[in-house]
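With one protein chain removed, the remaining protein chains of the complex are shown where they sit.
Our next item is chain A:
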């Protein structure tokens, strides 16, 4: 197979960067496998329990960048108990011990302790990049260690993490010699920041391109920061309240005009609407705008702002913009590719003000739309069909009707036809989240048409096992399936056990699956971890949690419904860090 020396092949492989592609080329032949594995620098592990850290290091000794994901997606919505797992510490220990030249760590939904951060900061001399998304378990003390010890740090990106504030003054611990920062995002931190230290840090970081600050950073501090960093491309504003007649505000307006490179704007964690006009000058360059955390901006102000943003490609906004506001978006933002509309009042009945009308307007105006997350009060089949016809390019389509089983208000019908139109029209659809009243029909459509579908989220949908079976049979590229509160049971679970080895994971909660079926599946498929999670007040049968499959003697136990089940393929066997409410069958 090899007509070229290894070095040449390796050079060619350098151009192959996506994980999937590299996985593919490693399957071609033994020597390609060897060359590929010795040269792979960026390793992505979608489920931290699918393989042990030692095996990863053994296969990819040249690893420089490690990306890991931990908890299942539904952990975002409190469906996974707090100490379920997803600890990064064992990975750091293994990497440190093996002395690999780790430069970058990217984690999502993992538990990161201060110890882990301290170990990272002391083990890897060339460490440049730490990205933590939706993680928890660490405090500002851990950040102190990273700031103080990672002398080559270029990227510290903290997105939506739960971080305990220990008043560590962590920002002060960046040494004077630290001048290499390119990205600094601490918008999720709740505590105070030494503003002077931040200003000095920005002043000595000429390469800084992304800066997202937290609420503690005031408008006058922002003005000083921007005057030091006119080269910024991505800005996250903290507090944006000030007397618009003051000298400070006047200075800010002038400083902002100098920031000609800003293309992404976010934050406004605290904002007074009358201050917003200060940012109008940068709006014409914006390709990304995230106002989804900016509570308190009335629709009229949002609309005024949007009118300036003709080049937007990504917009994250709260639903208080209203259907009318979305019409303005549709007529102004012709380049829009990604739209997310979040609920400003998730539990306020009737306060939500976007409906199917807003989405339909968007579909007429924004033909390039390919990614959607839309929380709304109601949806109709007619609207979905229109959207499907207008926007055939959806790659991600996630709809969330606040009342999860709401029918089409015009026809009282389920939304099967509407979603059916979406999957039929959008041939490249990779991710789909359903809501509203839905029967098995929608799953028939999904199985028939959603050929590229990789991830499906189902809640309160379907009528029988057949629904889930259609999906398992039809969606050849399915990788992740997560289901809650739907009537899928043992027949669905056991319809095609082999399928789960082609998928990353399956989550089923509040469905009709019994313990017996889970045990049967675990017995049949040793390469799967089938976890039963029981965090309710019901006592867990001791015999079940011995770790190894145990024959249950008590009658009827096998017929007991399983509240939460999470299964995933793995080469690592049952995990040894499972808490007592998790049982791997």
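The rule is simple: contacts are C-beta pairs under 8 Å (C-beta built on N, C-alpha and C of every residue); 3 or more make two chains touch, one makes a residue touch a chain; residues count from 1.
The working rule: contacts and distances are computed from a predicted model.
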Candidate names "ERCC excision repair 1, endonuclease non-catalytic subunit", "Pyrroline-5-carboxylate reductase", "Proteasome subunit beta" or "Auxin-responsive protein"; UniProt protein name, chain not shown: "Auxin-responsive protein"
Hidden-chain contact residue, picked from the options A:6, A:220 or A:335: A:220
Hidden-chain contact residue, picked from the options A:13, A:74, A:124 or A:186: A:74
Given A:295, A:382 or A:495, the one touching the chain that is not displayed: A:295
Chain not shown: contacting residue from A:160, A:501 or A:580: A:160
Residue in contact with the excluded chain [from A:90, A:392, A:487 or A:574]: A:487
Residue numbers in chain A that touch the chain omitted from display: 74, 76-79, 81-82, 134, 136, 160-162, 188, 218, 220, 239, 241-243, 246-248, 269-270, 272, 292-293, 295-296, 342-344, 346-349, 375, 400, 402-405, 433, 439-440, 457, 459-460, 462-466, 484-487, 489, 509-510, 512, 535-537, 563
